[in-house]
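One protein chain omitted, others in place.
Moving on, here comes subunit A:
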Amino acid sequence: MQIQVKCSCGAEKCPEWAIIELQGVVEVQPSFQHSLQNLQIGLLCRPSFQENYTFTVGYHELTGSKVALKKPMVVLKKIKYMDVEQQIDEATSSSSCVELDVVGVIRHKILFKTRPTALISGPQPTVKEKINAAVVKSPLMKVLAQLVREEV
């Protein structure tokens, strides 16, 4: 079979998507497992003119930077639709047709390649309060930096 790769947004207008990449896994507190929609993960800041960023997740802070991808990536969306002529065409009767739509292009990511540092001290740090101020639902998250990989 043949799957056509389309770009329904129009080649020039295909929007740029972004990636935030970090080591390990962000774990959601069990009580929020089933209501992730619109839940805040953390706060990303650009403290200076440089392309350096901090990402505060719960009690942890990550530092990283914006990097250009060596090769661009496209975001493909699988679209399934039933073939109207399916009944007639016995050869493909079992399968529905699939199309791939290019919905985005990715050229940059904000990469956090170091272990998080813990934001602990006596009174709650201001960062935490900011999170609370910004979002109504503010769960506590933790970053499990299980592994420190050398890879960039």
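Assume a residue touches a chain if its C-beta (ideal position, glycine included) is under 8 Å from a C-beta of that chain, and two chains touch if they have at least 3 such contacts; residues count from 1.
To be clear about the criterion, contacts and distances are computed from a predicted model.
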Quiz prompt | Name per UniProt, for the chain absent here [options: "Glutamate--cysteine ligase", "Exoribonuclease phosphorolytic domain-containing protein", "Ribosomal protein S5 domain 2-like protein" or "Sister chromatid cohesion protein DCC1"] | solution = "Sister chromatid cohesion protein DCC1"
Self-check item: On subunit A, residues whose C-beta touches the chain left out of the figure
Solution: 1-7, 11-12, 14-26, 36-49, 53, 55, 69, 71-79, 95, 100, 102-106, 108-110, 131, 133-136, 147, 149, 151
